[in-house]
Structure formats: structure tokens, C-alpha cells
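With one protein chain removed, the remaining protein chains of the complex are shown where they sit.
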């Protein structure tokens, strides 16, 4: 699995990744760095996807990936500092959902993470969040600083993409 | 624990680290990259130390550290290639034993090793050789390339050093 | 006699304790920390803990929840105990496969099979 990083000039808290005419569909919400307010936004995103007839599997995958991204933003990024914020952007269309989660921390290098699936690491308690995001999303892209991540999930029920694009092989697609 | 590296100009298979008048005490032996011939040299070194009244603890420590260095040279350095050699140099005096083990491999960066004593790595089978060398020697110094290591052990029974220098705190001394 | 705890429902069958979750989702760090405390208390009260954890009714979990399961497993093994998981729905089972944790945990379809996989309390003396 690999991570694609946004080029530097699109750095932290820049504009949303898509500047096409459809960019007006982006919503932006800043919430205090805590689980409860972040989860309200998550619930809104999922409700939106449910209305647009995303599959149950898509909803499971999105919930899981957004949870992991938010947890990392609160814990690793903002280091549980209640004075910091999380910046969430999302764009939901009938065929794809993009969710950007940014924190106010110093970021990290996702390419340097150890592989938690190696036998002798199986009994280590942590380090599986990013693995799960990558496995369940169509694409997981960190910005250059590492303090923002864009999750993308296609609606598996949307005809145009049916068969063409499947979750679980994010390395095959890179778009921004 | 930290590792001191020899400056680059003393690079691989250079001269022994000590070029003082006592340098004549250095012995050099090249052996085929296999455990049996390497261990003959090891036995000679230990017999020498025993004759010079090194303590039992010193002998245990030296045997352990030399074993680990040789194993790493054969396995990781020369990658079990029987056509390669191991280059051993040693200088034994009544108060200190220096042993240099060099292989013909590409080396590595000892500073980048994970810590095997962390709880969640305890059940991983490998990665304790260098930790043990460092703990049992007075000094463990890798060359810049990482394909040669100099082990130093003081004779604990030698009066001049008694009390002054103790095994198990290699970071406190750096000499070459 | 079932005991009620905030996040876990625990019932005993001889030496074996069956643990069920009271929530459908095991996601939140704060809840997970409490689940961890409850599991630790359960384990430490036993000489050689035998736990079956049922995921029946659980439809979401996070990597933090996996972390708690792993440390529970480590504690139980250190006390020569046994841990079995069961009732994991297919979507959550995928989480175990992706992380390869199906190789760490002993996972059974039902509570019954999980219990049967544990040794009887007496090997010779039973019946």
C-alpha cells in the first residue's frame, strides 16, 4: 500500500482539492478538537450518503475511515489540546464522497510507518488506523505536512462506477 | 544507548583504530565467512584473556559480544555467502581487550534500529544482538559504513581500572 | 448470575466468563478506555481467566477497540488463561482479516463453539 502526498504548494489548510465548477459542493466545518463535536459532522456526512443510496458497505467503510482520521487528528495531531480545532471539508455527490480532515499539529510522514500486520507486531496494541483507512477507502491522500488527509469513497451502487472501481485497491487511482 | 561511528576516512578495512607504538600488539586474521573458523579465532582471543587473568564475568561478556558480532557479520553482513571473508583484528593487553570484526557487506545504520525492549516487541524473536553487545562491552563502535564493529572490554580485575570503569555504561566513554 | 457493568454484560458458565457488549459500536476512545478497565478487572479477579467475548450485536469497531482486544489477549496469555472471540459479523471480520488479527485471536462462529474449544475444567474427572 502506498500513500500519495499532495504537492507542497497545496500545503496545509489550502483550498479544497477540487477547484472545478463542482467545487461549490464542498462544505467546510471547523470543530473544537474533541470527539463529540467531530462525530456530529461525521453523522451528518453519513446521513447525507445514506440519502444518496450509498451501500451499507460504503457507509461502514466511511464511518470507520472518518473515525480513524478524526481520532488521529484529535490525539496525534492536536495532541488532545482543547484549544485547537479540527477542520473538516466534505463533498458528497451521488457517486463519490470526499472528506478532508485537517488538524493543527506538526504532521508526520505516513511513508515511514511500520507495517502492523507483520507476525511479530500482531500483539502490539496500536498502529492500525491508517491501514484500515487505506483498506476501506478508494483513496487516502495525506498533504505534504502530514496534518491533513483526504478520504475518498465511491458509491458502490452508482451504476457508472459499478465494476470499474472497487474499494480496497487505492494504489490504482490517484486524483486530486 | 548510542553508537559512535568512526569518521569516514578510517572507513572499511582501514588500519586498526590504534596507531600508537602499542599498535604492534594488534593481530589480524581473515577467515572464511562461516561460524566454525570464526569461532577458532574467538577461542584464541578468550584463551589469551584468560591467561591475562580477566574475570569470569569479562570472559562471559567477551564471548557473548564476539559471538553476536560474528553472527551478524556472517549472516547480515556477508549474507551467508561462503566466498566472502570476515576480517578480525584484536589487541589484548592485561587491562583491555579490543576486537574488530569486519565483513564484506554493505553495512547498515545502527542508529536506526528499533528498541527490542519495548513491551510490544518483547515477543518478536530477533533484534537483540547489538543490545547485548552494548550492554556487556565497555564500548561498541561501528565504522561509518556499518560493516565493521570494534568491541572493547576492560579487565575488571586490573587494578588501575578497578572502580574507575565499569561495564554496562558504554555511552560514557569514547576513544579511538 | 449475570453481573451488569457499564459497557459489558458478563455471565459465568463454570470457569468460563462470557462477555457481551451493551453497545452496537465500539469506537469511542473514552468508552474503549472504560471497556479496557472492565476487562482488566475481570481478568485480574481470576486465577487463570477463561473469556469468551461475543460480538453479537456489534456492528462497528475502531482500531482503538482492536488495541484493547490485543492488550486483553496479552494479559490473559500472561496469566495462562484463554481468550476466544465469537459472533463477529462479516464486515467486522473483514477488519480482522485486513489487520491479520484473525491469526492472533482464536475466533469461532458461536458462543457454543467458542466455549467447546476451551478445555473442560477437569480432564479425567468429568462425568
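Labels for the chains are A, B and C, by order of writing; each one numbers its residues from 1.
Please note the rule applied: a contact is a pair of C-beta atoms (placed from the backbone, for glycine too) under 8 Å apart; a residue touches a chain by one contact, two chains touch by 3 or more.
All values derive from a computational prediction rather than experimental measurement.
Colleague: Looking at the whole complex, which visible chains does the left-out chain touch?
Modeller: Displayed chains contacted by the hidden chain, ordered by label: B, C.
Colleague: May I ask which residue of B:113, B:131, B:144 or B:157 touches the chain that does not appear here?
Modeller: Checking the options B:113, B:131, B:144 or B:157, the one contacting the hidden chain is B:131.
Colleague: For the full complex, which residue in C:7, C:77 or C:100 touches the chain that was left out?
Modeller: That would be C:77, which touches the missing chain.
Colleague: Touching residues of subunit B against the unshown chain: what are they?
Modeller: Considering the whole complex, subunit B reaches the absent chain at 35, 57, 60, 63-64, 67-68, 71, 75, 116-117, 119, 122-126, 128-129, 131-132, 135-136.
Colleague: By the contact definition given up top, give the residues of subunit C that touch the hidden chain.
Modeller: Listed in rising order, the touching residues are 48, 77, 80, 82, 118-119, 121-125.
One rule holds in what follows: only the chains that are shown with their structure count from here on.
Colleague: Measuring centre to centre with C-alpha atoms, which chain is farthest from subunit A?
Modeller: Centroid comparison gives B as the farthest chain from subunit A.
Colleague: Go ahead and note the Å separation of the Cα centroids belonging to subunit A and subunit B.
Modeller: The answer is 48 Å.
Colleague: Check each residue of subunit C and list the ones that touch at least two other chains.
Modeller: In subunit C, no residue touches two or more other chains.
Colleague: Quick check: what residues of subunit A touch more than one other chain, meaning two or more?
Modeller: Residues 123-125 of subunit A each touch two or more of the other chains.
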